[in-house]
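Here you go, one structure.
In this view, the complex is presented without one of its protein chains, the others remaining in place.
Per-chain numbering from 1; labels A, B and C assigned in written order.
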Amino acid sequence: MAINVQSKPKVHTREPVINDFAFSVATKNGSGSQTSNNVLVMSLFRMGIPVNGKNLFPSNIKGLPTWYTIRASKDGYTARKAITEIVVAYNDGTATEDVANLPPGGVCITTDKIARVIKQRDDISYYEIPVAALMKQTDVPSAFRKLVENMTYVGAVAKLFDIPLDLIYDVLLSNFKGKEKPAKMNHDVIKLAYDWTAENIEKTDPYRFERMDGTSGKIMMTGNDAGALGAVFGGVNVVAWYPITPSTSFVDGIISFRHLRQNENKENTIAIVQAEDELAAAGIITGAGWAGSRALTSTSGPGISLMAEFAGLAYFAEVPAVFWNITRMGPSTGLPTRTSQGDLLFTHFLGHGDSRQLCLLPGNLKEAFEFGWKSFDLAEALQSPVFVISDLDLGMNNWLSDPFDYPDQPIDRGKVLNAAQLQSFIDEHGKWGRYMDVDGDGVPYRTVPGTNHPFSAYFARGTGHDVMATYSERSDDWVENMHRLSLKMDTAREMLPQPIIENSSGSDIGIVTFGTNEDAVREARDWLANDGIQTDYLRVRALPIASAVGDFIHSHKSVFVIENNFDGQLNQLLHIESPEDISHVRSLALGDGLPMTPSWIYENLKEQEG
Amino acid sequence: MAINVQSKPKVHTREPVINDFAFSVATKNGSGSQTSNNVLVMSLFRMGIPVNGKNLFPSNIKGLPTWYTIRASKDGYTARKAITEIVVAYNDGTATEDVANLPPGGVCITTDKIARVIKQRDDISYYEIPVAALMKQTDVPSAFRKLVENMTYVGAVAKLFDIPLDLIYDVLLSNFKGKEKPAKMNHDVIKLAYDWTAENIEKTDPYRFERMDGTSGKIMMTGNDAGALGAVFGGVNVVAWYPITPSTSFVDGIISFRHLRQNENKENTIAIVQAEDELAAAGIITGAGWAGSRALTSTSGPGISLMAEFAGLAYFAEVPAVFWNITRMGPSTGLPTRTSQGDLLFTHFLGHGDSRQLCLLPGNLKEAFEFGWKSFDLAEALQSPVFVISDLDLGMNNWLSDPFDYPDQPIDRGKVLNAAQLQSFIDEHGKWGRYMDVDGDGVPYRTVPGTNHPFSAYFARGTGHDVMATYSERSDDWVENMHRLSLKMDTAREMLPQPIIENSSGSDIGIVTFGTNEDAVREARDWLANDGIQTDYLRVRALPIASAVGDFIHSHKSVFVIENNFDGQLNQLLHIESPEDISHVRSLALGDGLPMTPSWIYENLKEQEG
Amino acid sequence: MPPRVNQLGLSRNEYKGRPSTLCPGCGHDSISNQIISIAYEMGIEQHNFIKVSGIGCSSKTPAYFLGGSHGFNALHGRMPSVVTGALLANKDLSCIAVSGDGDSGSIGMGQFKHVIRRNVPFVYIIENNGVYGLTKGQFSATADEGQFLKYYGLNEMPPIDLALEAVISGASFVARSFSGDAKQVQALLQAALRHHGTAVLDIISPCVTFNNAETSTKSYPYGKDNEVPLHEIEILAPDYVHAKEEIEVGDYEAGDIIDVEMHDGSFIRLKKLDNDHDPRNRRMAIDVLEQSLREQIFSTGLIYYEEPRPTLADTEDLVSTPLARLDEGSLRPSKEAFEGLMRGLMAG
Partner (left out) sequence: MPPRVNQLGLSRNEYKGRPSTLCPGCGHDSISNQIISIAYEMGIEQHNFIKVSGIGCSSKTPAYFLGGSHGFNALHGRMPSVVTGALLANKDLSCIAVSGDGDSGSIGMGQFKHVIRRNVPFVYIIENNGVYGLTKGQFSATADEGQFLKYYGLNEMPPIDLALEAVISGASFVARSFSGDAKQVQALLQAALRHHGTAVLDIISPCVTFNNAETSTKSYPYGKDNEVPLHEIEILAPDYVHAKEEIEVGDYEAGDIIDVEMHDGSFIRLKKLDNDHDPRNRRMAIDVLEQSLREQIFSTGLIYYEEPRPTLADTEDLVSTPLARLDEGSLRPSKEAFEGLMRGLMAG
């Protein structure tokens, strides 16, 4: 083996940095790096180190650049870091740029082949792995060879930064669902690289992992899986969908949890239909919701556009159904594999005419699960479509979380009348009409097909109707119905998840945000506090916006609305919903396709406020 | 003939009311009343009396109630009046209610058959026409009999209120395109009823028409025809559409004016495709715009919903195309034959992701024509879809107008490079890239297929791209492109039709509105002025909103936003676009499916202001 | 005299809906009437039925029949997806759905084809008049090639044959009829209601207002003069089954009668007229449709029948209780299951 001895970097050993740095793993997609990266993340997780993993992948199947960033944070910060100290540069196409992005004192782990062609910097540590030579020493069948090659960096990383090999083996075993053969095959490669690194590489960087107690009792999962699990615990019955990144894995999640709801004969209580397109998917769940089941679709921007007409129908005919929008970057096909919060306005106003859709905005894994089940209760209680707006970052990346809470309330089917209840209703009110508002909350009573009562039938429609659901073109019927729907919106406003508020600092500065910016904002607030700038905090969790948000805005002199889209859409909605003066509200909107970072918030807020 | 002598009403002749009252003609649709009503309106028009005609028709083909209101106004007010003094009650199903709606001193013209079954009021004049008996006297072939029956009320009205019979005959002739036979057949019935009325009815009401000089040099037309004519003079090449009320007659208009653009061999310069649905229609015009022609579709709410995905693509790939949205009442299928301004927000934000569509908002017939041609210049100049948001009221009703102005500028194809221009561009800038912004206005240069130059080709797409139109997933390319699109929006803001402003009164009260409310607002302002309340006025004519609107708002202490939708959507947009305090802006939004009336504005504004 | 009643003690009137608002004489109204008659005669329980439609004159009709059934007047061209969802939610429901030629042949083509592919079990009626009635008479995709309409001019495109489309897409029950042929419509409706899969009924249903000139193949005059029924059709209910042999005498020779057994044990009995069409033969079905199209022969009757594939609910392997009726126990896994799952996800 003709392996060059590493040239010594100029930077010499400094104070050790333990459990507080980030990696970026640059590979080509389809090369099997996903398993390697997962193994790293799960190993750190099991070492008790708070960690996240974010995948930046291209919109094709094989061969284009992918970056996977892993951040370990002893303090439990799991937002994306703008800069990673370490790069695994395994993609020749991007290696030069990847190395250029390292901070001084950073670390580049690369292959001997790539090392030869990239520009060397003298302020970072280089570790070169002789991948081809190492692979020659293995007895991996040639069919798998390409796929396990990436395990070499796992081995090097394990040795360099102290991840125990046996723990990695355990993780591999879980990854392959207990199958020893593939676990061993991968582990052999890891061990080979580990041993080679031990022998040949002199560590010149200060980074190290150490077991700690930061994750015990915690779980790791993707938001799509969490939402899917929530739906399964929320009693979903009918799932109709059409494949689209990044929402596909949401339905994959339901498929994988479907067994939890099978009966003893393995018969299903969840029907899952891959529809011919998103229009059909929306139609199927509208039909299913109308007929009394709990129905869900999951999609992303282009699908939301195509569902506009059905969303309007479901809104106006008052059919419960749950739509997940796992947002990716738009307009148009946009960047299908990049995250964004850019569908807020469009989803809220989805459908022509005066319609406003109910939206839930989960900000973390626990809420993805919680809104997963609660969305059905809300949809049925409010007899309305409910849109859960998540995003690619939450949906497809692994997030660290406290375990979820089992639903704290029984399933709420809302105001559905069975035959006996219908009779009581008629006894009490003289008659039953589908759109009668006897409770004064804008929410009428409904029946579902199959109810054996002579007066149970009604005719659902997207056209004008009176309280009896009879077709009507009368202005007064129309206006009355629209007024009731407004009233229902107000009922919803306070029934939907209320904002999370941290009002304790007594500061004049309020930060308003929603969704997955939570972690970045939290960290940025800590940084600001370090600089002596206290901030209060509100995270909107639903649309229409709760009245508490207005109170928060008015009780702060300076309010920043932080969101990950280009136009500052939450800021726009706040202006729509505030007839009063809110000129002290400023928009900090990003929209670059990447998860929000604390540094962006910190810098922009300081600049604005300073 | 056993015809009852009319019982004398209690109300006796008062001061004559001349050329200043309104009719409502209540019939069943599909009964041929449209011709009768048109004849009445056109006759008044030719008498020189400012007049309008508004059709309130049902969403079926035959047999349901229709009301046609005709307002004559010597002062030239042509907004809808909430109350009509006269009703032609020819529909037994609604006659009781129709009569109940009359003001004291009103007039009911009805058939003897209906008269027998409706409740009599003693404060109005009743005139009963023995329709069946009269029809027996005609020799109209039985096939046509039902259709011309309605001419009996034309005859009665002509006699009662003084419309010359010969003028009616001329109108009939034009209506039947010069064909004497049908004109005569109809006229005979009119004459019969006229003569019978002369002989048998004693006029007890004060209403009368009189020739005047209020319409000379003016024209009458529907807004859909005006817009269609505009498109034909704007050089439209490709029309793709799918039938939907109330936009169908827009394309019918283009079909009828298509000959104006044929060559000497009757070959077409306008292709018209009835697509299989609205998605395809939007796709066809997107393809046609990309390939360098002027393309248009016309639709209404449900179609707009279905076009969302293509609208986003055209926006993002920067393809010029014109979309007319002849708005009807939504959400959902809603009231297909009722007017509304309820698609403003949805159309402006059409398409997922951060997109804002350019919208033109014609307020009258002249603008329908003007925006008809100008929309193409703007779409090509700004390389963007342009939505013209009209409504059912403007689109399908007959409006009185000054004649249109021939386009005052030559056709503007925008920044399209032919082969020679492309070469010059390359000579000057070193290269050409589809999305390079060399002028700093956000608007790049484009080529169209078929351009014979080795560097003319580019790849259009809805995915992320760099300035060369090459696929890119890079954050910096994305952000740069979005910044340029924002810049283009700002360019558009001042290039689109600027608001109409009447700022002369020096009042503290400003009224902001858009579209077809113009007439009602003008009349209401006159009423208010009569009460000593002066108002200033601004009509928004395009989105994104011009900066002049902000100036207007800030220069008035109290601003009312008047619009015909339920949620006050223009008001919402004003709030979005005004980061500063505009808490002095109040929303007056209606949304009852009917054209705005002066009285509604007058009353609500007085109440709010008072 | 009290009105005649059926086995449930209901009069025919009780199977009606609201008064029609269609044009007097519209073909669609006769189809509604046949539905009412058949529902009355079969004695269906209305609360177990749903009626769904798209948008159009045809799609208005569910408001006019089966007033005791839940109905959904959905979106233009999207009835099939709504039906799919509703029948997944409650597989015990029966469904009569109505669409138009515009609704299914133009905007709804995709859903039409795909619902058949999934074999969602319902009666899919297309009230086919060759025009868009509700939007005032534009050509639909089933309009005759070479047809002229006053306003929209000449149609130069070949018609889409929705029955042929259905066969190609894998429909196991495809029939064509004429709204003027009450008897045949009723027989086919009865058969379709007993079918365990998507049963497509393409019924030529003249639009008297916009497309009733005798030059149109979708007009009354044309239909009346040109209808060529392929068979006489009779439905033998399950309890009728033993009469089968007895009937095989009479006017018909052996071989002149085709008995098609249905899923519920009933039979469709087809008595040959002067042709050899056997609806169980896919190639014959395609041929008869192709020939009809080419030679403008108005063949009606049961065009194609095959033993149905599993329905969507079958392939989804659903529990026997309709999903819409499941209780909390079936809708939410236990707290124990949940906690086990959480523990499995923990770091340690």
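Methods note: a residue touches a chain if its C-beta (ideal position, glycine included) is under 8 Å from a C-beta of that chain, and two chains touch if they have at least 3 such contacts.
Note that the coordinates shown come from a computational prediction; the quantities given were computed from them, not determined experimentally.
Of the candidate positions B:C108, B:L172 or B:A240, contact with the hidden chain is made by B:A240. When the omitted chain is restored, the residue from A:D20, A:E97 or A:D277 that touches it is A:D277.
Within the full complex, the residue among B:G283, B:G303, B:P362 or B:P444 touching the omitted chain is B:G283. Although one chain is not shown, part of chain C still touches it, namely residues 106-110, 113-114, 117-119, 141, 156-158, 160-161, 164-165, 168-170, 282-283, 286-287, 290, 309-310, 315. In the full complex, chain A touches the omitted chain through residues 30, 58-64, 242-245, 248, 252, 255, 274, 276-278, 302, 332-333.
Remark: the residues of chain B touching the chain excluded from display are 45-46, 48, 215-221, 229, 232-235, 237-238, 240, 260-261, 263, 265-269, 271-273, 275-277, 279-295, 309-310, 313, 317, 373, 403-404, 406-407, 410-411, 447-454, 456-463, 470-471.
One rule holds for everything that comes next: only the chains that are shown with their structure count from here on.
Across the two candidate interfaces, A-C and B-C, the one carrying more C-beta contacts is A-C. Mean C-alpha positions place chain A and chain C at a centre distance of 43 Å.
Taking the mean of the C-alpha atoms as each chain's centre, chain B and chain C sit 40 Å apart. Residues of chain B in contact with two or more other chains: 58-59, 302, 332-333. Among the residues of chain C, those touching two or more other chains are numbered 75.
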